[in-house]
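One structure is given below, represented as C-alpha coordinates, and several questions about it will come after.
Removed from the display is one protein chain of the complex; every other protein chain stays in position.
Up next is chain A:
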(Lines give C-alpha, C1' and ligand atoms only; values in the text may rest on other atoms or scores of the structure.)
Protein backbone atom coordinates (compact mmCIF):
# COMPACT_ATOMS: atom_id res chain seq x y z
CA UNK A 1 0.00 0.00 0.00
CA UNK A 2 2.81 2.32 0.98
CA UNK A 3 4.64 1.53 -2.25
CA UNK A 4 1.49 2.33 -4.19
CA UNK A 5 1.23 5.68 -2.45
CA UNK A 6 4.91 6.39 -3.14
CA UNK A 7 4.51 5.60 -6.79
CA UNK A 8 1.37 7.72 -6.93
CA UNK A 9 3.17 10.67 -5.37
CA UNK A 10 6.18 10.39 -7.71
CA UNK A 11 3.81 9.98 -10.63
CA UNK A 12 1.98 13.14 -9.68
CA UNK A 13 5.29 14.90 -9.13
CA UNK A 14 6.49 13.68 -12.48
CA UNK A 15 3.37 15.07 -14.06
CA UNK A 16 3.76 18.43 -12.37
CA UNK A 17 7.39 18.86 -13.39
CA UNK A 18 7.93 18.22 -17.06
CA UNK A 19 9.60 20.11 -19.88
CA UNK A 20 7.15 22.70 -21.24
CA UNK A 21 4.68 21.91 -18.47
CA UNK A 22 2.37 24.63 -17.25
CA UNK A 23 4.19 27.06 -14.92
CA UNK A 24 7.53 25.30 -15.43
CA UNK A 25 10.74 27.19 -16.15
CA UNK A 26 13.93 26.00 -17.79
CA UNK A 27 17.21 26.93 -16.15
CA UNK A 28 20.60 26.80 -17.87
CA UNK A 29 23.95 27.08 -16.13
CA UNK A 30 27.35 27.67 -17.75
CA UNK A 31 29.61 26.94 -14.81
CA UNK A 32 32.79 26.18 -16.76
CA UNK A 33 32.41 29.34 -18.86
CA UNK A 34 32.06 31.46 -15.76
CA UNK A 35 34.62 29.86 -13.48
CA UNK A 36 37.09 28.07 -15.77
CA UNK A 37 39.38 25.94 -13.64
CA UNK A 38 37.54 26.68 -10.41
CA UNK A 39 34.30 25.19 -11.77
CA UNK A 40 32.46 22.94 -9.35
CA UNK A 41 30.61 19.79 -10.30
CA UNK A 42 26.84 19.99 -10.48
CA UNK A 43 25.53 17.27 -8.18
CA UNK A 44 22.45 16.66 -6.01
CA UNK A 45 23.80 18.92 -3.26
CA UNK A 46 23.96 21.85 -5.69
CA UNK A 47 20.43 20.98 -6.76
CA UNK A 48 19.38 21.09 -3.11
CA UNK A 49 20.90 24.57 -2.79
CA UNK A 50 19.06 25.68 -5.90
CA UNK A 51 15.76 24.42 -4.55
CA UNK A 52 16.50 26.20 -1.28
CA UNK A 53 17.16 29.48 -3.11
CA UNK A 54 13.92 29.22 -5.09
CA UNK A 55 11.99 28.40 -1.92
CA UNK A 56 13.67 31.37 -0.22
CA UNK A 57 12.58 33.64 -3.09
CA UNK A 58 9.00 32.37 -2.91
CA UNK A 59 8.87 32.88 0.88
CA UNK A 60 9.44 36.59 0.26
CA UNK A 61 6.19 36.81 -1.72
CA UNK A 62 3.19 37.78 0.45
CA UNK A 63 0.84 34.80 1.03
CA UNK A 64 3.60 32.32 0.17
CA UNK A 65 5.63 32.44 3.36
CA UNK A 66 5.03 28.77 4.02
CA UNK A 67 6.86 27.50 0.90
CA UNK A 68 9.17 24.60 1.78
CA UNK A 69 12.16 23.20 -0.11
CA UNK A 70 10.18 20.05 -0.82
CA UNK A 71 7.67 22.15 -2.77
CA UNK A 72 10.28 22.91 -5.44
CA UNK A 73 10.56 20.11 -7.98
CA UNK A 74 13.44 19.65 -10.44
CA UNK A 75 13.42 17.39 -13.44
CA UNK A 76 15.26 16.61 -16.70
CA UNK A 77 18.71 17.50 -15.52
CA UNK A 78 21.14 17.30 -18.48
CA UNK A 79 24.92 17.43 -18.83
CA UNK A 80 24.66 21.00 -20.06
CA UNK A 81 23.80 21.79 -17.07
CA UNK A 82 20.12 22.56 -17.65
CA UNK A 83 16.89 21.49 -15.99
CA UNK A 84 13.26 22.41 -15.49
CA UNK A 85 11.65 23.37 -12.20
CA UNK A 86 8.19 24.04 -10.81
CA UNK A 87 7.00 25.30 -7.45
CA UNK A 88 3.97 23.53 -5.99
CA UNK A 89 1.52 24.71 -3.37
CA UNK A 90 1.44 23.09 0.10
CA UNK A 91 -1.05 20.46 -1.05
CA UNK A 92 1.45 19.36 -3.73
CA UNK A 93 -1.34 19.03 -6.23
CA UNK A 94 -1.05 22.26 -8.17
CA UNK A 95 1.82 24.39 -9.31
CA UNK A 96 2.05 28.04 -8.40
CA UNK A 97 1.27 30.50 -11.22
CA UNK A 98 4.20 31.39 -13.42
CA UNK A 99 3.74 35.12 -12.85
CA UNK A 100 4.35 34.78 -9.11
CA UNK A 101 7.39 32.61 -9.58
CA UNK A 102 8.74 34.99 -12.21
CA UNK A 103 8.39 38.08 -10.07
CA UNK A 104 9.90 36.31 -7.06
CA UNK A 105 12.93 35.17 -9.03
CA UNK A 106 13.44 38.64 -10.55
CA UNK A 107 13.40 40.29 -7.15
CA UNK A 108 16.05 37.98 -5.75
CA UNK A 109 18.09 37.35 -8.90
CA UNK A 110 21.25 38.81 -7.39
CA UNK A 111 21.10 36.57 -4.31
CA UNK A 112 20.52 33.47 -6.43
CA UNK A 113 23.38 34.40 -8.79
CA UNK A 114 25.84 35.04 -6.00
CA UNK A 115 24.99 31.76 -4.25
CA UNK A 116 26.41 29.99 -7.28
CA UNK A 117 29.19 32.51 -8.18
CA UNK A 118 27.42 33.18 -11.51
CA UNK A 119 25.81 36.14 -13.24
CA UNK A 120 22.75 36.83 -15.37
CA UNK A 121 24.43 35.47 -18.50
CA UNK A 122 25.78 32.25 -17.01
CA UNK A 123 22.75 31.38 -14.85
CA UNK A 124 19.89 31.80 -17.27
CA UNK A 125 16.23 31.51 -16.45
CA UNK A 126 14.66 31.19 -19.85
CA UNK A 127 11.45 33.18 -20.12
CA UNK A 128 12.44 35.34 -17.13
CA UNK A 129 14.08 38.46 -18.60
CA UNK A 130 16.68 40.08 -16.41
CA UNK A 131 16.38 43.76 -15.63
CA UNK A 132 19.32 45.51 -17.19
CA UNK A 133 21.24 47.98 -15.08
CA UNK A 134 20.15 51.52 -15.88
CA UNK A 135 22.91 53.75 -17.21
CA UNK A 136 24.54 55.98 -14.65
CA UNK A 137 24.23 59.47 -16.09
CA UNK A 138 25.99 62.13 -14.10
CA UNK A 139 24.13 65.42 -13.70
CA UNK A 140 26.55 67.26 -15.99
CA UNK A 141 27.97 65.14 -18.81
CA UNK A 142 31.70 64.70 -18.38
CA UNK A 143 32.51 65.85 -21.89
CA UNK A 144 31.05 69.29 -21.28
CA UNK A 145 33.30 69.77 -18.27
CA UNK A 146 36.43 68.96 -20.25
CA UNK A 147 35.19 71.04 -23.17
CA UNK A 148 34.62 74.00 -20.88
CA UNK A 149 38.12 73.77 -19.42
CA UNK A 150 39.84 73.63 -22.79
CA UNK A 151 37.59 76.33 -24.22
CA UNK A 152 38.48 78.73 -21.41
CA UNK A 153 42.20 78.02 -21.77
CA UNK A 154 42.07 78.70 -25.50
CA UNK A 155 40.10 81.94 -25.06
CA UNK A 156 42.56 83.18 -22.45
CA UNK A 157 45.53 82.33 -24.66
CA UNK A 158 44.00 84.12 -27.65
CA UNK A 159 43.23 87.22 -25.59
CA UNK A 160 46.79 87.32 -24.25
CA UNK A 161 48.31 86.97 -27.71
CA UNK A 162 46.04 89.60 -29.26
CA UNK A 163 46.70 92.07 -26.45
CA UNK A 164 50.45 91.58 -26.63
CA UNK A 165 50.27 92.03 -30.38
CA UNK A 166 48.40 95.31 -29.97
CA UNK A 167 50.92 96.49 -27.37
CA UNK A 168 53.83 95.62 -29.67
CA UNK A 169 52.29 97.53 -32.51
CA UNK A 170 51.68 100.58 -30.34
CA UNK A 171 55.31 100.53 -29.22
CA UNK A 172 56.47 100.24 -32.82
CA UNK A 173 54.28 103.19 -33.84
CA UNK A 174 55.74 105.32 -31.06
CA UNK A 175 59.28 104.19 -31.86
CA UNK A 176 59.69 105.62 -35.38
CA UNK A 177 58.16 108.97 -34.30
CA UNK A 178 60.75 109.26 -31.50
CA UNK A 179 63.60 108.63 -33.92
CA UNK A 180 62.24 111.38 -36.23
CA UNK A 181 62.21 113.91 -33.37
CA UNK A 182 65.77 113.05 -32.43
CA UNK A 183 67.03 113.55 -35.97
CA UNK A 184 65.43 117.02 -36.03
CA UNK A 185 67.04 117.96 -32.73
CA UNK A 186 70.49 116.83 -33.86
CA UNK A 187 70.73 119.68 -36.32
CA UNK A 188 70.21 122.35 -33.63
CA UNK A 189 71.70 120.96 -30.41
CA UNK A 190 74.20 118.34 -29.59
CA UNK A 191 72.14 115.35 -28.53
CA UNK A 192 73.52 112.05 -27.48
CA UNK A 193 71.95 109.08 -29.25
CA UNK A 194 73.36 105.69 -28.34
CA UNK A 195 76.43 107.33 -26.81
CA UNK A 196 77.49 108.94 -30.08
CA UNK A 197 77.04 112.72 -30.34
CA UNK A 198 74.94 113.56 -33.36
CA UNK A 199 76.97 116.66 -34.16
CA UNK A 200 80.21 115.01 -35.21
CA UNK A 201 78.26 112.83 -37.57
CA UNK A 202 76.84 115.91 -39.24
CA UNK A 203 80.05 117.98 -39.60
CA UNK A 204 82.71 117.03 -42.10
CA UNK A 205 79.88 115.86 -44.31
CA UNK A 206 79.92 112.46 -42.67
CA UNK A 207 83.22 111.49 -44.31
CA UNK A 208 85.10 111.06 -41.09
CA UNK A 209 83.63 109.43 -38.07
CA UNK A 210 85.25 111.00 -35.01
CA UNK A 211 84.67 108.14 -32.71
CA UNK A 212 86.38 105.68 -35.01
CA UNK A 213 89.31 107.96 -35.87
CA UNK A 214 90.31 108.57 -32.23
CA UNK A 215 90.54 104.85 -31.57
CA UNK A 216 92.80 104.37 -34.56
CA UNK A 217 95.29 107.00 -33.40
CA UNK A 218 95.49 105.32 -30.07
CA UNK A 219 96.32 102.00 -31.58
CA UNK A 220 98.82 102.58 -34.35
CA UNK A 221 101.85 104.71 -33.44
CA UNK A 222 103.86 104.28 -36.61
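Here, a contact is a pair of C-beta atoms (placed from the backbone, for glycine too) under 8 Å apart; a residue touches a chain by one contact, two chains touch by 3 or more; residues count from 1.
Here is the rule we use: contacts and distances are computed from a predicted model.
One subunit of the complex is not drawn; among "RalBP1-associated Eps domain-containing protein 1 isoform X1", "Small ribosomal subunit protein mS29", "Diphosphomevalonate decarboxylase" or "Solute carrier family 6 member 20", its UniProt record names it "Solute carrier family 6 member 20".
Within the set A:33, A:70 or A:110, the residue that contacts the chain not displayed is A:33. By the touch definition given at the top, chain A reaches the unshown chain through residues 28-33, 39, 78-82, 129, 131-132, 134-135, 142-144, 146-147, 150-151, 154-155, 157-158, 161-162, 165, 169, 176.
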